[in-house]
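Got a structure for you, written out below as structure tokens; questions coming shortly.
All protein chains but one are shown at their positions in the complex.
Right, chain A next:
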């Protein structure tokens, strides 16, 4: 159907293209997905400030099929939204999928992976963060002893300066050696 209303101004589209790893067609596709989540809240015309002000609620975003079954979904929404509320504007939404796209560089993926695994948000992956990650991964299958053992082993291998937690630098050092990381940290939209 011929849509005479253009969703974004050409300057906006160009800015988005420059800031993310998407082409303009992909950006429009993502916008259509975003709008389909809450058609009454999100206008067709985003040429003003709507891309930064209109927010879709947290639980609506989590109904997306790409995120619905992900055990880390709450944390992902929290990381990409402002102030960790989980309610996302279109720009944050776009940002999220840009980081998860295939074209994103390893560096930016590792930054956001670190933020996602950092449950308490203190800038380190300490024992409780790692334990929470294990819990999410195995759905509470391992006993506390086993979890402690695994976390100890992880810290033994990855914690280079021996302070009991992984800083970003140590995390990145590990991730750069993981061949599977780029493939698994990827969501197709």
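The rule is short, and it goes like this: a residue touches a chain if its C-beta (ideal position, glycine included) is under 8 Å from a C-beta of that chain, and two chains touch if they have at least 3 such contacts; residues count from 1.
The definition used in the following text is that contacts and distances are computed from a predicted model.
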{"item": "Chain excluded from display, named as in UniProt, from \"Nuclear transport factor 2\", \"Golgi pH regulator\", \"TMC domain-containing protein\" or \"Bacterial surface antigen (D15) domain-containing protein\"", "value": "\"TMC domain-containing protein\""}
{"item": "Of A:38, A:57 or A:174, the one touching the omitted chain in the full complex", "value": "A:174"}
{"item": "Interface with the unshown chain - residue positions in chain A", "value": "15, 17-21, 23-26, 52, 65-66, 68-72, 82, 91-92, 94-95, 100, 105, 107-108, 110-115, 117, 123-124, 126-127, 130, 133-134, 137-139, 141-142, 146, 148-150, 152-154, 156-158, 160-165, 167-169, 171-172, 174-188"}
